[in-house]
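One chain of protein is taken out of this complex; the other chains stay put.
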Amino acid sequence: MKIAIINEISAADKNADILSALEGWGHQIFNLGNTSRNDTPGLLYIHTGLMSALLLNLKAVDFVVGGCGTGQGFLNAVMQYPGVFCGHLLTPLDAFLFARINAGNCVSLPLNQGYGWAGEVNLRQIFENLFTPQAGAGYPTQRAEPQRRGRELLAQVSQATHLKMAEILLRLPEEVYHPAITYTAFRPVLEEAARGFPDMQASLDKLA
Amino acid sequence: MKIAIINEISAADKNADILSALEGWGHQIFNLGNTSRNDTPGLLYIHTGLMSALLLNLKAVDFVVGGCGTGQGFLNAVMQYPGVFCGHLLTPLDAFLFARINAGNCVSLPLNQGYGWAGEVNLRQIFENLFTPQAGAGYPTQRAEPQRRGRELLAQVSQATHLKMAEILLRLPEEVYHPAITYTAFRPVLEEAARGFPDMQASLDKLA
Amino acid sequence: MKIAIINEISAADKNADILSALEGWGHQIFNLGNTSRNDTPGLLYIHTGLMSALLLNLKAVDFVVGGCGTGQGFLNAVMQYPGVFCGHLLTPLDAFLFARINAGNCVSLPLNQGYGWAGEVNLRQIFENLFTPQAGAGYPTQRAEPQRRGRELLAQVSQATHLKMAEILLRLPEEVYHPAITYTAFRPVLEEAARGFPDMQASLDKLA
Partner (left out) sequence: MKIAIINEISAADKNADILSALEGWGHQIFNLGNTSRNDTPGLLYIHTGLMSALLLNLKAVDFVVGGCGTGQGFLNAVMQYPGVFCGHLLTPLDAFLFARINAGNCVSLPLNQGYGWAGEVNLRQIFENLFTPQAGAGYPTQRAEPQRRGRELLAQVSQATHLKMAEILLRLPEEVYHPAITYTAFRPVLEEAARGFPDMQASLDKLA
């Protein structure tokens, strides 16, 4: 599975924990946000939300692991875009249920609030339950069909309520898009992925 | 404060707890979703999400209290729409921080997962911290200004990424909008609120 | 591993969840407390605490799984006796750390507070982390030695502060010991185990 990690500056010191907790499962990891408290520019959730949405809409990755101090900021930022389905996950049980019922493509982790000693063990247990072959299998399993239908309708709603990403890019404040799309670790992945999407390519060219 | 409670069918038996936990603060409460397991139709998060977004966009209420079994479904449904800023809140601390930092207009509560004995006490403590004069005051307070700026940008992003609600209504699958906008307890409040918004009125007339 | 489940009446309806969550690991299970809301007598934590301590002191089992509404009552009851080291565990992470650091012989579970939908999944994840070959291995592992020494001293303290179980039995109020030691499902296991402990046998004979 292709998984991007996108940290904002406030939780950049947890980036190593996330990276380590994702090791050993055979996933292909893209570590594209802040990775240390000294990184410049320091990304805010408003930036990491856009970066995550771009990766998902360009199909550069299958899943984005993000978060912020409480998890609420990134959650609200990334959910502004089409095609993003994000869980706010604190425990392995949250991950177990989100994978089976919601089968989303994004997670927002609280990385300062409640994040203490052994936090990396909790992350590992969360990821173990989140990235499972049981994704979408339903819980309880006899509810699999209505839960699948709920996801299908949600995806239709997401397309009905949002503009296309290529249009969105041209409507965002510069303060939002510029630090996001020019971030050093992120830019090459974005450019590579945009090659398959001429409308996105065109929008990115206009913003250059 | 004008607060709407919008429950889906799976958590309708928690409606009385929510109602009771919101008593005594002087709020004006609108109880517009399912209130019992036997209600028909049983609303799904795809419906309660739309109903909540309509109330907020029509300024019929200041805040919507929603939720589902885990809180993740309603969260993802309501966040598809413009102008909605929703917290996934489990504890009084979550509410304390969300009110000060994010100052959103919606909460998604987990109403079956982890909801046991004394759940109504937890709800009361959550609401006590959520509906506070300190909303938007920042936490810690010296971060108030960047946090305010974050909310401002988020609101701009929300307008940039979404279509207008009146257009959205006409693009949704009937399976989504019909049970929502015709729900008995909800319909009169919707109609009353739509009077101030000719474009919404027009869209609702087309769907009638 | 020999594991006893000892439920009080308030959480007897969770007994089936516990039993099911302990299945499939090859443990030998002794289900010796209330197993249904209609059981008579209804055991209180004051009884299940004594029953659990007797099983551990008589080496009838290696571990006791108990609890009550919040977990605090059984915890305080069972901890009154010598040789009992009990965790109050809510999440898989709690279990992971308790097994490695404290390596106790008892757990008190909150079985009404916060126990909702999918509670049995959480139990299973807790047990998976609790009953591990890593018990006592330390966390982090470089702290294994001081943590082992802490457990050793704690065991010495427990012997220094308590009377012997055989004496204790004769000093307890009848309201405490009688419902406990005569409970139908429990009595035969108690009698069998007491055979190896003449002082306990003598005390039980006196109370008969």
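Couple of notes before you dig in:
Letters A, B and C name the chains as they come in the text, with residue numbers starting at 1 for each one.
What we mean here is this: a contact is a pair of C-beta atoms (placed from the backbone, for glycine too) under 8 Å apart; a residue touches a chain by one contact, two chains touch by 3 or more.
This is a predicted model, so every value here is computed, not measured.
When you scan C:4, C:32 or C:86 for touch with the missing chain, the hit is C:86.
Here the missing chain is touched by one residue of C:21, C:43, C:56 or C:97, and it is C:97. Considering C:77, C:130 or C:189, the position touching the chain not shown turns out to be C:77 (whole complex). The omitted chain makes contact with just one of the residues A:69, A:87 or A:179: A:69. For chain B, the residues touching the chain absent from view are 91-93, 96-97, 118, 121-122, 125, 129, 139.
The set of chain C residues touching the chain not shown comprises 44-46, 49-50, 69-73, 75-77, 79-82, 85-88, 90, 93-94, 97-98, 101-102, 104, 113-114, 146, 150, 153-154, 156-158, 160-163, 168, 171-173, 175-176. For chain A, the list of residues touching the undisplayed chain reads 69, 110, 112-119.
In the analysis below, only the chains that are shown with their structure count from here on.
Here chain A and chain C face each other with the same set of residues for the most part; over half of the interface numbers are shared between them.
Computed centre separation for the pair chain A/chain C is 42 angstrom, with centres defined by C-alpha atoms. Each chain gets a centre from the mean of its Cα atoms; for chain A and chain B, those two points are 23 Å apart. Counting partners per residue, chain B has 69, 113-114 as the residues that reach two or more other chains.
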